[in-house]
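One protein chain omitted, others in place.
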Amino acid sequence: MKFAIVVNEGPYQHQASDTAYQFTKAAVAAGHEVVRVFFYHDGVNNGTRLTTPPQDDRNIVDRWSQLANEAGLDLVVCVAAAQRRGIVDADEAKRNGKDAENIADSFRISGLGQLIEAAIQADRLMTFGD
Amino acid sequence: MKFAIVVNEGPYQHQASDTAYQFTKAAVAAGHEVVRVFFYHDGVNNGTRLTTPPQDDRNIVDRWSQLANEAGLDLVVCVAAAQRRGIVDADEAKRNGKDAENIADSFRISGLGQLIEAAIQADRLMTFGD
Amino acid sequence: MGAIKKFMYVNRTAPHGSVYAQEGLEVALIGAAFDQEVSMAFIDDGVFQIKSGQDTSATGMKNFSPAYQALGDYEITRLYVERESLEARGLNVDDLMPLTWEDEDDDYNEKPSILIVDSDELAQIIAGQDVIFNY
Amino acid sequence: MGAIKKFMYVNRTAPHGSVYAQEGLEVALIGAAFDQEVSMAFIDDGVFQIKSGQDTSATGMKNFSPAYQALGDYEITRLYVERESLEARGLNVDDLMPLTWEDEDDDYNEKPSILIVDSDELAQIIAGQDVIFNY
Amino acid sequence: MLHTVNKSPFEKNSIRTCLRLARSGSDILLIQDAVYAAKSGSEFAVDMIEAARQHNVYVLEPDLIARGLSQSCLIEGIEPVGYDAFVELAVKNDSVQSWL
Partner (left out) sequence: MLHTVNKSPFEKNSIRTCLRLARSGSDILLIQDAVYAAKSGSEFAVDMIEAARQHNVYVLEPDLIARGLSQSCLIEGIEPVGYDAFVELAVKNDSVQSWL
């Protein structure tokens, strides 16, 4: 079965990203396909590579990147939400005149259409928020 | 009278930063001193220079920077909360092995002691959160 | 892809205090281009999103509420508003924006988009959806 | 600076679902070094922060609840827990962690830090604070 | 003491807890989504009418107007104020409690 996952909150502040990760991992382990993980609202903040969480805590961003690499996940950060919150890749930095970028490994920035498309392709849409 | 301001949420997701800004502006206009604005929890995300909000919307980060310059405000981002969320200045980037930094103009990163110190110095502590 | 799906955008948060209403509306407007069968539900404080007369100027925030007027042009013409949520808040349909759409199959007559439904009806409608968006 | 102020950390959120409990505790522990008169209040779902037996291992999240045990060593010895909040949740003091402090003026006897107070008492205590931290 | 509340009474428990723990005669300021608590005719209005008798209840007018409400919607005794009066309320009271 095909799943699309939506994450609406940033790392650490709310449990949304944690539960979404555990669900995604379990779905992949059960042999399902996760067609896309879409990060919306403050969820875009899961896609920065600049976090340094305490060593005795989980690294939420790295964990997503690793799962994406292992399971071939498509991690998409919403461009409109990312612009409001400062998540930037090289293209976005150039377009918006920014002198730095911060996108994490295996994340990409794209439009809201990617969410709609994933919802159409997937058999189930799972939302994790506040 | 001396005020200390705490902002616990990031820009756009919640109104906390907006109300804190309007309160701070009004306090300064009334001749009061704002000894520090301390950004905690997701509030640290107010301190990134990488946002590009829509042109017909307010620019929350720039607005804080401008008010700080005009009124001589001390805008402090909590280092522990910032590390969890990826707000980084040059020193932090070096210390944590990051290849980029994103701190906005007039913001600085420091410890939680700065919050306690502000609460001791100020006559009133105002908290804006979710 | 193939078959058309029933998409519902469920709005349960008040506007302005948080961004969910605004960014939720952005999803609905973008999603309209994808030719699915789309509706929206306004439940709990979500009914305040379509309260008439919103004016954010004194807060410095953006007033996105006029964008709900565009829903009809985007062929999002079924806006279910839960009666119980309205009543609990002391609101009735006259307190809401007069959101309408033009029916091209009926000489472009303007028709109301807002459909007041009670909890039981809404429960049935929600249960009949294929995809539900929550914020 | 000068006079010692009465600081109160007000905890109203459940642990783990959001970070406020954890990062709020970090403020209290750091603040202990500043020699103010410190207390904490646990109200509403905040009482769940000091529920005994928390084990986050299956969630992958950090279990910060043992850090409440450190409060006594940091001389934060007055933890006011609202009786009405406990009762509404079907909890009593035996469901909470046995948080204590050693009284150096009384031969280092271990004394309970948790003080169950009713709403009216707590209202008085809150009103007597100089600085209140909220999350 | 100044109590601020920022959450809708229909969504979250913040204002109920505020009213349980504010001593009689407190200043209470409703901001952000809490302005809905000041609206007459809702199922929460009975509690708020009583609160307006026991306390000095204010509502932040910019937030009220942002949400399409106006002075004519308000429960009697609740006073609309601007950001400047918010600052004055904070000055006037010895301490501030934010019910989030």
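Labels A, B, C, D and E are assigned to the chains in the order they are written; within every chain, residues are numbered from 1.
Quick note on the criterion: a contact is a pair of C-beta atoms (placed from the backbone, for glycine too) under 8 Å apart; a residue touches a chain by one contact, two chains touch by 3 or more.
As the structure is a prediction and not an experimental result, all values here were calculated from the model.
Peer 1: For the full complex, can you list every visible chain touched by the one that's not shown?
Peer 2: A, C, D, E
Peer 1: Give me the chain C residues in contact with the hidden chain, please.
Peer 2: So the residues of chain C touching the missing chain come out as 10, 12, 43-44, 82, 84, 119, 122-124, 126-127, 129-132, 134-135.
Peer 1: I need the residue numbers on chain A that touch the omitted chain, in ascending order.
Peer 2: Residues of chain A in touch with the missing chain: 1, 3, 8, 15-16, 19, 22-23, 25-27, 29-30, 32, 124-130.
Peer 1: If the hidden chain were put back, which residues of chain E would touch it?
Peer 2: Looking at chain E, the ones touching the missing chain are residues 10-13.
Quick note on the criterion: only the chains that are shown with their structure count from here on.
Peer 1: State which chains count as neighbours of chain B and simultaneously of chain E.
Peer 2: Chains touching both chain B and chain E: C, D.
Peer 1: Quick one: which chain's Cα centre is the longest way from chain B's?
Peer 2: C
Peer 1: Relative to chain A, which chain has the most distant C-alpha mean position?
Peer 2: The most remote chain is E.
Peer 1: Tell me, please, which two chains come out on top when C-beta pairs in contact are counted per chain pair.
Peer 2: Result: the chain pair A-B has the most contacts.
Peer 1: Could you work out how far the Cα centre of chain A sits from that of chain E, in whole Å?
Peer 2: The computed centroid separation for chain A versus chain E comes out at 38 Å.
Peer 1: Between chain C and chain D, what is the gap in Å from one C-alpha centre to the other?
Peer 2: Those two chain centres are 43 Å apart.
Peer 1: Chain A: which residues touch two or more other chains?
Peer 2: Answer for chain A, listing residues that touch two or more other chains: 12-13, 41, 54, 57, 80.
Peer 1: Would you please write down the residue numbers of chain E that are in contact with two or more other chains?
Peer 2: In chain E, residues 6, 32-33, 62-63, 82, 95-96, 98, 100 touch at least two other chains, as defined above.
Peer 1: Going by the touch definition at the top, which pairs of chains touch each other?
Peer 2: Once each pair is checked, the touching ones are A-B, A-C, A-D, B-C, B-D, B-E, C-E, D-E.
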